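Quick notes on the structure that follows.
And then subunit A:
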Amino acid sequence: MLTEALVLSAILFVIGTFGVLVRRNAIIVFLCIELQVNAVNVSFVALSRYLGIDGQLFVFFVMTVAAAENAVGLAIIISIFRHYQTVDVDNFNLLKW
Partner candidate 1 sequence: MTALLDAVGYDAWALHALVWVPVLGAIAVVLSSEERSKNVAFWCSAGVFVLSLGLWWAFDSAGPLFQLATRTVWIAPWGVSYALGIDGISLMMVLLTTLTLPLAILGSFQYIRERRRAFYALMLLLETAIVGVFVAMDLFLFYVFFELTLIPMYFIVGVWGGERRIYAAVKFFLFTALGSLLMLVGILYLYFRARAGGGAPSFYILDLLGTPLTIAEQLWLFAAFALAFAIKVPIFPLHTWLPDAHVEAPTPGSVVLAAVLLKMGTYGFLRFVLPFFPEAASHPTVVAWMLALGVIGIVYAAWVAAVQPDAKKLVAYSSVAHMGFVVIGTFALTVNGLQGGLMVMLSHGLSTGALFLLIGMLYERRHTRLISDFGGLARVAPLLATAFVVAALTSIGVPGTSGFIGEFLSILGTFERYPVTAVVATSGVIFAAYYMLPMVQRIFFNRLDRAENQRVNDLSGREAVILAPLVALMIILGAYPTPVLSRMEPAVRAIVEYVGSDGEAGALAELARGGAEVRAAAIAPIARARTP
Partner candidate 2 sequence: MTEFHPLLPGLIPLLPLLGFLGNGMLALVAGVRGAAELRAGAGAGKEKLGELAPPPWMRGLPSWIGPGAIGAAFLLTLMNFVGMARSGLEAPAIVRYWDWISTGGIRIEAALQLDQLSMIMMLVITGVGLLIHVFSVGYMREDPGYARYFAYLNLFVFFMLVLVMGASFPLMFVGWEGVGLCSYLLIGFWFEDREKADAGKKAFIVNRIGDFGFLVAIFLLFTSLGAVDYAGVFGAAPELLAYGGSTATAITLFLLIGAAGKSAQIPLYVWLPDAMAGPTPVSALIHAATMVTAGVYLVVRASVLFALAPAGSATVAAIGAATALFAATIALQQYDIKKVLAYSTVSQLGFMFMGVGAGAYVAGVFHLVTHAFFKGLLFLGAGAVIHSMHHALHATHKDWDAQDMRNMGGLRHKMPVTWVTMGIATLAIAGIWPFAGFFSKDEIVWYAGAARTGGYGALFTALWGVALVAAVLTAIYMTRLMVMTFYGSNRTGEREAEHLHEAPLVMTIPLSILAVLSLFGGWLNVPASLQESVFGGFGLLPMSDWLERWLEPVTELAQEIHLSHAGGYATASPLGGGAVLWAGIATGVALVTVGLTFRSVSKRGIRPASESGAPVGVVRGLLYHKWYVDELYDRVFVRPLLGASRIAWRWVDQILIDGSVNAVGSVFKALGWFGSLFQTGQVTTYAFVLTLGALAVLGALLL
């Protein structure tokens, strides 16, 4: 089942990546990033069957960090929205300066 799980992980990851690239809504982009994270989690879990419990521990940590990241990220989105009245990522070029 390892191969299948890894392939599933890859597919999910790619779909998530595609979503990040084609969606404009910052929240959906975020959601797609979560998709990527989960895809990676699947690989971890799949491989942990062969390599030991550490993989699962990693997933545990990933989830925790993801929770923190989501909290901060969503707060940023809220604060950006307050400023620009939009969450369309194409309208933001703050990184340029």
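A quick word on the picks: all candidates are chains of the complex that A comes from, given by their letters.
One rule holds for everything that comes next: a contact is a pair of C-beta atoms (placed from the backbone, for glycine too) under 8 Å apart; a residue touches a chain by one contact, two chains touch by 3 or more; residues count from 1.
Remember, predicted model here, so these are calculated numbers, not experimental data.
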Subunit A in this complex - touching candidate among 1 or 2: 2
Interfacial residue positions of subunit A with respect to candidate 2 in the complex: 17, 20-21, 29, 89-90, 92-97
